[in-house]
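Take a look at the following structure, please.
One chain of protein is taken out of this complex; the other chains stay put.
Here is chain A:
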Amino acid sequence: MTNKEKYKQAFSAIHASDDFSLEVEKMERTKKQHKFKTMISFVAVCVMIVGSATAAYAADVGGIQRTIQLWIHGDQTEATLQFDGNGNYSMDYTDGEGNVKHQAGGGVAFSPDGTEIPASEEELTEQLTAPDVEYEDDGSVWVYWLDQKVAITDKFDNGVCYVKLESGKETLYMTVKYQNGYSTSPHKYPNPSEFN
C-alpha cells in the first residue's frame, strides 16, 4: 500500500455526525438574508464616527444636506450631515441616551506645489465611512464599518489582528494593532510595521 492509500484509508473513518444534514432550502434562506442585509447597506449610507476624531470647527454653514446612519460608540443612529463645499462638514445626531449632539470636521489635501485643496464631499464621505476600531470599557474591541459591527476582541495574536471586511461590492483587508492604530487596503493586509 502506498502512503496515499494508507492516508485515504485512515481518513475514511471520519464523517459528519448522523444528525448533520446540509439542507439546501435552509442554505438558500440564509443566503437571501445575507443578500437582504447587503442591500440595506447600500440604501442607508452608514457612517461611523469616533468622537475624539472630530475637530471643533465653527461650521454653521449651508450647502448640501444629507440624512445618514452612523455608528457612535456602539449605537447606530440617524444624523443630518451638511457639507459646505469648502472641505467642511457639520453634523447633528441624537446619541444613545437621547441627547442631541452637534459635531463638525473637515479636511484638506495638498497639491504638488503645496497649495491646500479643500476635501471634496466624496473625500469627506469616504473618510467618514472608513472602518474604525473602538475599545469598550468592558475590554471588548469592535470594528465598525457600514452596517457591520465585528467583535475582534479575541482575534489578536501578539497584539495584531487581521480582519477581512466584506460588503456587497467591496472587500477591505484591515490590520489592527492593539490600541496602536490600524490600516486598511482593498488588496492585502497592510504589514503592521508599515504604520504607526
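Assume contacts are C-beta pairs under 8 Å (C-beta built on N, C-alpha and C of every residue); 3 or more make two chains touch, one makes a residue touch a chain; residues count from 1.
As a working rule, contacts and distances are computed from a predicted model.
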Original post:
From the names "RNA polymerase sigma factor", "Nitrite reductase small subunit NirD", "ABC transporter permease" or "Xanthine dehydrogenase family protein subunit M", which one matches the UniProt record for the unseen chain?
Top reply: "RNA polymerase sigma factor"
**OP:** Spell out, residue by residue, where the missing chain touches chain A.
**Re:** 2-4, 6-17, 20, 22, 24, 27-28, 30-31, 34-35, 153-155, 157
